[in-house]
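Removed: one protein chain of the complex. Kept in place: all other protein chains.
All chains are identified by letter, namely A and B, in their written order; residue positions are counted from 1 within each chain.
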Amino acid sequence: MRGKETTLEELARELGGRVEGDPLAVVRGLNTLTDALEDEVTFLTDIKYKGLLKDSKALAVIADRAVRGVDKSFIITENPSLGYAKAVAHFAAKPLPEPGLSPRAEVAGSAKIGRDVAVMPFAYVGERAVIGDFCVLYPHTYVGRDSSVGEGTILFPGAVVMDEVKIGRNVVLHPNAVVGSDGFGYARDKEVYVKIPQVGTVEIEDGVEVGAGTTIDRASLGVTRLGRGTKIDNLVQVAHNVVTGENCILVGQCGLSGSVTLGKNVIVAGQAGVAQRLSIGDFAVIAPKAGVAKPVARGQQVAGVPAIDARVHLKALTVFKDLPELKRALRSLRKKVEQLRKKVDEG
Amino acid sequence: MRGKETTLEELARELGGRVEGDPLAVVRGLNTLTDALEDEVTFLTDIKYKGLLKDSKALAVIADRAVRGVDKSFIITENPSLGYAKAVAHFAAKPLPEPGLSPRAEVAGSAKIGRDVAVMPFAYVGERAVIGDFCVLYPHTYVGRDSSVGEGTILFPGAVVMDEVKIGRNVVLHPNAVVGSDGFGYARDKEVYVKIPQVGTVEIEDGVEVGAGTTIDRASLGVTRLGRGTKIDNLVQVAHNVVTGENCILVGQCGLSGSVTLGKNVIVAGQAGVAQRLSIGDFAVIAPKAGVAKPVARGQQVAGVPAIDARVHLKALTVFKDLPELKRALRSLRKKVEQLRKKVDEG
Partner (left out) sequence: MRGKETTLEELARELGGRVEGDPLAVVRGLNTLTDALEDEVTFLTDIKYKGLLKDSKALAVIADRAVRGVDKSFIITENPSLGYAKAVAHFAAKPLPEPGLSPRAEVAGSAKIGRDVAVMPFAYVGERAVIGDFCVLYPHTYVGRDSSVGEGTILFPGAVVMDEVKIGRNVVLHPNAVVGSDGFGYARDKEVYVKIPQVGTVEIEDGVEVGAGTTIDRASLGVTRLGRGTKIDNLVQVAHNVVTGENCILVGQCGLSGSVTLGKNVIVAGQAGVAQRLSIGDFAVIAPKAGVAKPVARGQQVAGVPAIDARVHLKALTVFKDLPELKRALRSLRKKVEQLRKKVDEG
């Protein structure tokens, strides 16, 4: 990626790092170790790739320390991943659509649109909805009546915000994400299911991202809430009345059932699921494909279906593939014991 | 939730229950045990929450019997969940969009639109499509050519009904649901996959709900059919030629492969899957995350991957985490037997 030309010194300042090497060298882009050009900066976020450094054409490297015997400049920073993120932001400068209200958008007369908002063709904004400054509503987005969207929030194409939902600032709804659909709630009347109207709402706090095709249901009563800074990948299901703390990570295709509560900084890995009403403590980690069927304590790591402590699960797994051997061994031992018994009885 | 003011007596009549306490007391809303105000009704659908009753401010409680020592009125009904559903419907009265054909919708000249239908901006209705009375087509919905949508059906934003599909009455397609996409069918020609045109259709019977982002494929030949009253949660995959009976429940992120047949009142829990062509009997229950690889009998409950009888599975699971211990125990027993054998041989 090519972008805004800068000296290493300036770039290091933006990244909160310091230069080892030529501070006045000029960089014009950023790329991977293997793809970087002679005037580009690269990054070493995992020391195991350090062998690729010597063949890299890159002028400079973002790393947590200089690597000996490599004839390159370094930008040294404690957190090279973060440095990399900032460097990408420096060079990327992805242009957002120009502000402006397309005459082909449909905006209710009672809606309030902030300043410098882009409302693109075929976007729809309902009665009394409020759209904050600097928002972008791409084509085919829907903001229902009485909903609000905070400053700087982006709705990518096809994103849906149903009625009476509250979205914070600097939130991103990726394409075809849905917020505020009905929770899955029915009362059973003999063999028939009778719908319980879903009259709660959703609140999405500042800085949350909702992945493409992900669905966030509104609460039955009360509120489904996504805590500040929570990041959600694609095709994730968040059911009615779920509440997450700040900075949770929900990886692709995982699902949270109704009324699940996550603490802060919880990680739910890909294709995992959590059963209804369970509470998951701060900093807990749920392994990929786990099926959580009881509460998880603060900091605990769980795996398996149903999920148990991840280390216990790992030990059991190592035996799993030996089960046929185990069964044979038991059978053969049983025979030996039987022979022995006969011998003892006879002798 | 606040709504239409009513006496307990009137509300009990709507719910099919009877009052214990003051029939003329006036209620103005409904809420949970903890959130209800002094002029609101609450509900006790699970007796284990009865301890919360004494601190609840609620005026009255929907329950299957009066709770002793609690100074509140009760609406007594056999099925408090159903009573709750009806009470929510009483107070909620969510307004639907006003009927009317937006000049910014695109409706083919040969399409037939019933009376009191709302066709909102950017909705699309194809040639010869038929939309029944009282339907609502939200923005960005698509009804393909030669499809029909029955009376009172709602298509939420982004819902797609492809061509030649038949949707019944009082059906709800939640945001970005897809009905009638191509089945996943290919013939293999050496290493290349050749598409089999998917020329069947989909029929969705009355009262079905299809969750946000859920996909229902059309049949290869013939029909994919969802039985009356079946309720489908978000991000569920229903493949070509699936047929479900009445009142099935498909929970979030589960998947039915091609030509699977469900009886009536089958429950498929979250993230479960059923392999192709299998038949699942009436009232069967498939546990969360189960992978069904053989037919399931009427009323059977299955769990695991591949799914087996749920009780057998549960018993095996309880041993699973002890596998390393089991292996050690076997090894130690083997040593003992060996020592014993030597002793016997020598003695």
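To be clear about the criterion, contacts are C-beta pairs under 8 Å (C-beta built on N, C-alpha and C of every residue); 3 or more make two chains touch, one makes a residue touch a chain.
For clarity, every value in this text was computed on a predicted model and none was experimentally measured.
For the options A:Lys72, A:His174 or A:Arg218, the residue in contact with the chain missing from this view is A:His174. In the complete assembly, the contact with the undisplayed chain comes from A:Val251, out of A:Leu8, A:Val61, A:Val251 or A:Val302. Contact with the omitted chain, checked across B:Lys72, B:Lys86, B:His140 or B:Lys264, is made by B:His140.
Take chain A: the residues that touch the chain left off the picture are 1, 30-32, 35, 79, 81-82, 84-86, 88-89, 91-92, 94, 102, 104, 120-122, 138-140, 156-158, 172, 174-176, 209, 211-213, 229, 231, 233-235, 246-247, 249, 251-253, 264-265, 270-271, 288-289, 305, 317, 320-324, 326-327, 330, 333-334, 337, 340-341, 344.
Against the chain not displayed here, chain B makes contact via residues 106, 122, 124, 140, 142, 158, 160, 162, 176, 178, 181-182, 184, 186-189, 191-197, 199, 213-215, 217, 221-222, 235, 237, 239, 253, 255, 257, 271, 273, 275, 291, 305-306, 308, 312-313, 315-316, 318-320, 322-323, 326, 329-330, 333, 336-337, 340, 343-344, 347.
Keep in mind that, in the parts below, only the chains that are shown with their structure count from here on.
Copies chain A and chain B of the same sequence differ by a rotation of 120 degrees once their CA atoms are superposed, given in steps of 5. Look at where the CA atoms of chain A average out and do the same for chain B: the two points lie 26 Å apart.
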